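Input: one structure, supplied below.
Omission of a single protein chain aside, the complex is shown with its protein chains in their original locations.
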Amino acid sequence: MRHSTKLPLYITIATFLLAYALCIAEYPSMLSTRVVANLLTDNAFLGITAVGMTFVILSGGIDLSVGSVIAFTGVFLAVVLRDTHIHPLAAFVIVLLITTLFGAAMGLIIHYLEMPPFIVTLAGMFLMRGLAYVLSTDSVPIDHEFYGWLQSLYWKAPGGGRFRITGLLMVLTFAGAMLVLHRTRFGRNVYAIGGSAQTAQLMGVPCARTTVLIYAVSGGLAGLAGIVFSLYTSAGYSLAAVGTELDAIAAVVIGGTLLTGGSGFVAGTFFGIMIMGLIQTYIVFDGTLSSWWTKIVIGVLLFTFIMLQKGLAWVTTGRIPRASASAARS
Amino acid sequence: MQTDTRPVLHATGISKFFPGVIALDDVELALYPGEVHALLGENGAGKSTLIKCLTGAYGRDGGTITLDGQEIDPRDPLSSQEAGIGTVYQEVNLLPNLSVAENLFLGRQPRRFGMIDQRRMVRDARGILSEYGLEVDPARLLSSYSIAVQQIVAIARAVELSGKVLILDEPTASLDRDEVQLMFSVIRRLTARGLAVVFITHFLDQVQEICDRATILRNGRVVGTLKLAEASRTDIVTMMLGRQLEEVTRHPDRGVPGEVLLSLRGFGRRGAIEPFDMDLREGEVVGLAGLLGSGRSETCNAVFGADPADRGEARLRGAPLGLSNPRAAIRQRFALCPEDRKTDGIVGELSVRENIILSLQARQGWFRPLPRARIEAIAEHYVKALDIRLASLDTPIRLLSGGNQQKALLARWLATDPALLILDEPTRGIDVGAHAEIIALIERLRADGMALLVASSEMEELVAYSTRIVVLRDRRQVGELAGGEISPAAIVRAIAAEEGAAKEEVLA
Amino acid sequence: KTVGFSQIGSESGWRAAETAVTKSDAKKEGVTLKFADAQQKQENQIKAIRGFIAQGVDAIFLAPVVATGWDEVLGEAKDADIPVILLDRKVDAPKDLYMTAVTSDTVHEGEVAGDWLKKAVGGKPCKVVELQGTTGASVTIDRKKGFAEAIADASNIKIIRSQTGDFTRAQGKIVMESFLKAEDGGKDICALYAHNDDMALGAIQAIKEAGLKPGKDIKIVSVDSVPDMHLAIAHGESNATVELTPDMAGPAFEALKAYWKDGTMPPKWIQTKSTLYTQDSDNMAAYERKKDLGY
Partner (left out) sequence: MILTTLRRVAPQLIILALVLLLNFAMFPGFFRVEMHNGRLFGNLIDVLNRGAPVALLSVGMTLVIATRGIDLSVGAVMAIAGAVAASVVTGGSDWVVAVLAALGAGALCGLWNGVLVAVLRIQPIVATLVLMVAGRGIAQLLTHGAILTFNDPGLVRLGGGTILHVPTPIWIWIVLAVVVGLVVRRTALGLLIEATGINERSARLAGINARVLLIAVYLVTGLCAALAGIVVAGDIRGADANNAGLWMELDAILAVVIGGNSLLGGRFSITASLIGALIIQSVNSAILLSGMPVEFNLVIKALIIIAILVIQSPRVNHALYLLRASSGAFSPGASRGASTPRNTAPRSAASRTDHTTEEGRP
């Protein structure tokens, strides 16, 4: 009977599998390790961002700054590696520290000044993109051998697919987030705050600490996504990742998490990401869509997925009777 | 333990101001180990506020609190929790999106290798809840259980957290007798261990049953602390209200019911309430009795179209009628005062005035606003008529005390001049004075020819005003009492008889 | 044969024209064109190229949104033996990763505009306002740089204000309005340099609304030469525009055909011309030629 709470998750997975099957039916070459590997690699940075976004959305908040943080991280790394002799690993640590602290600062403002996350993180979005501009408006290439080495770490599967370290990193991030969200007190407090901040406070949840941590996690993961993105493109560019926040939010929501907070699964987000990636891949395979039809089709597919989910949910809950306490009481 | 004369918790000079209200004025409260201390007062007297000041949910504007002789200054509920004060706040304050077990253990989940040990948590939760006679699946979402179950979970959580003091703010408002007794036995066990318990309720018989002493508040001031063994019920009520209260002992003359207003045939909703037949007459109060989860609320909601029936038919004065949504019902001058006022009733941020005229305005339509003067007149009329205590009509309704919110909701529906008034637990959280007033009001409305359908878990109350009582069990109507048959004992029998019958059926 | 074309997006009329021309060229050549619009995102372009590789196209056209970050994915294309031709912009990647680049020289475009202005003002002092493109776009940086280099030796010409107009008409108009107010109703402004025609067209309206005559009171030079700009120049409302042809695909297909026929490798850079149009050119003819290209 427990599965009723996980229903949205199962529905997302079912939606993904169904859609993938349909794609393969139309373009048989979509069933290849290449496509699978690409789904993982190309969406690695988005996936990692979406994990952070899942934390935030589960707590009833939203973080619009992630796209800018990714851009900032990339530019920062590129500029630092160009102008200094710091090892990339050290630069990674520094930039993760910066983005985590930035997230924490937003969390502090949100909690202590009681301002809506939407607006605080919108200001954060302007700020981070602005700082990226200030560092460099030009796109700065990164050609450190360490980057080359990281990029050379992949497993070439039969069929030509390259499973890269960034894809692995994304999967690990998802696994870690699952553990944290479901098996630690902090994770449960995230759900608690999302259920009702006021009630959570009355139940003794340390709201201040948890909120700050949530946004710190989101900022830190956006920083990590920025590192992945810089690996992906070997460069830092201040205009990178514009609008990523909306993609991440869409992925989280398609993954079955409620924007109102308190309900959802990070595993769902993973499949949300995969669904978004599938839409992109499908459009590339189709290759006949003009620029405008591309946008329209993305919109229509987004809508279709949402409706498919609603439909599946409706069909399944129609059969599951309402929980009955009287039956359970002795 | 009673030999220890030092209070566990001693609060002195507690003051709390809200804009326009002095909620607490120099309040003192002393709790001794092993005692159950009642905190009594009318709606809006300041009981809940006092609790919140003690636990740090509100910052207080003055006063000192000592725990075991040490001065403490709880900044938030967490710090008082850590100091050993467990609290059940008024209105269930749990998280519907978490499982029952998690609600019980939030913040102190058992861990293994740093990770939450889910299996153990569920097992422990089952153990704890069984002490309260609750055989629920702790792994399921809290929201899948009724308010009563949630209330018990809240109590269990507070008990687990209370090392020194347990505070219960109207924990019994939605519990029936058996649960209350189980809770009392838990309380007795705790006091035997030397805990101090604060118990807030409007049920004076419960106070007299379990409490040792009582502190009585009126308008934010302490009017006295007394030993309950030495006080009579009338004394307490008089202290609370500042006046005498004539007890409602009078049984209603059950009059002659008028025409059939609404007649339901085979009316029901899958998964909520089995099909039933029912006739509601003008000038008649039909009571709905049953245990928790027996389907009383579902009946009310189906009749009002809030959870519309999916089978059967309804006729209004003989004419077929669709009850597919609340608006359809309201058009026929139906009204429903819901059970859960926080989520189904009040519109928290709106002023009391706006809350009162909301339904009337909704029925008038978007483009025919009620004139300002009329709004003012209606609001003031009902505030006076129902004695709603508030700083001003502009106060957002969420700032009113629970009982006063309930009255304001009643006012909302009375303002629409309903033909059929459905009341789901109308006296939940209402003080003795207002309780009597509401019973009198129901009487008066009935006498004026209104049809009423009232669900309540207080049998005495049902008996006091019902013309007929429909008994429910397991979402099914199982009996009906009318006229002279009506008595608490008869209701209990009706429920139990059916239970016996059901068992026999199973055996057969 | 199948060619995959990863286009940046459709942020301007010029870009739409480039797409339209490429599609019609492909039809002319009898090539199936797989088109992928990246919505201004590099990651989408990388996805698209990987998608093309997975589908096994015969060649890839790439109009890169940014110069950096292509090594890896171009390497994959090379591994799969798929030739890549860059359109319109170049990349910072080893030259062996792509077959050729068909682009104009964007720095040079700025220079042409600057040289024109130098000639137009003679030795007279001239205060210039600049409408930049989107902050961070490589075109913005290059066109700014080229112009600045061209006027570096003319001490009489000075850029007094420079703001971004995001390559759009609306923003060009708004920013120009504020330039005009800030510089004494525009009396102090001698010339406008806009990084694209759309912004210049917006600015022309702002100048008119401020009661000045664009093209006379304030000289205007911009880049792209879209049809509307030719009209404006013909009407004397603007002075000069540097052409950026939308037909990058034409030379690209030529190169491909040669390669497929006998393996001829084209030069690494096929530069398109940056023609200057002034009020002396035949703007109406240019307008007629271009108006149906999809701008």
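For clarity, chains are labelled A, B and C in written order, and residue numbers in each chain start from 1.
Definition applied: a residue touches a chain if its C-beta (ideal position, glycine included) is under 8 Å from a C-beta of that chain, and two chains touch if they have at least 3 such contacts.
None of the values given here were measured: they were computed from a predicted structure.
In the whole complex the chain that is left out makes contact with A, B, C.
Annotation: of B:88, B:142, B:272 or B:346, B:346 touches the absent chain (contact as defined above). Note that of A:74, A:103, A:117 or A:236, the residue touching the chain absent from this view is A:117. Seen from chain B, the chain kept out of the figure touches residues 17-22, 52, 57-59, 76, 304, 306, 325-327, 330, 336, 338, 343-351, 354, 358-359, 361-370, 391-392, 394-396, 399, 412. Touch with the hidden chain on the side of chain A covers residues 60-61, 109-120, 122-124, 126-127, 129-131, 133-134, 137, 193, 197-198, 200-201, 207, 211, 246, 249-250, 253, 258-260, 290-300, 302-303, 306-307, 310. With the whole complex as reference, residues 10-13, 15-17, 19-20, 132, 135, 161-164, 166-171, 173-175, 177-178, 181-182, 185, 198, 201-202, 205, 209-211, 228, 294-295 of chain C touch the missing chain.
Everything that follows uses one rule, which is that only the chains that are shown with their structure count from here on.
Farthest chain from chain C, judged by C-alpha centroids: B.
Nearest to the global CA centroid, when each chain is reduced to the mean of its CA atoms, is chain A. One simple way to say how far apart two chains are is to compare their mean CA positions; for chain A and chain B this gives 43 Å.
Separation between the centroids of chain B and chain C, computed from CA atoms only, is 71 Å. If you average the CA atoms of chain A and of chain C, the two centres end up 34 Å from each other.
Looking at chain A, one finds that none of its residues touch two or more other chains. Not a single residue in chain C touches at least two other chains. Those residues of chain C that touch chain A in the shared complex are 4, 7, 9-10, 16, 19, 33-37, 39-44, 46-48, 50-56, 66-72, 76, 80, 92, 134-138, 140-141. Of all residues in chain A, those touching chain B in their complex are 1-2, 5, 179, 182-185, 188-189, 191-192, 194-196, 199-206, 262-263, 321-326, 328-330. Against chain C, in their complex, chain A makes its touches with residues 27, 29-30, 32, 34-35, 38, 42, 45-46, 133, 137-141, 151, 160, 162, 229, 232-243, 277, 280-281, 283-285, 287-292, 294-295.
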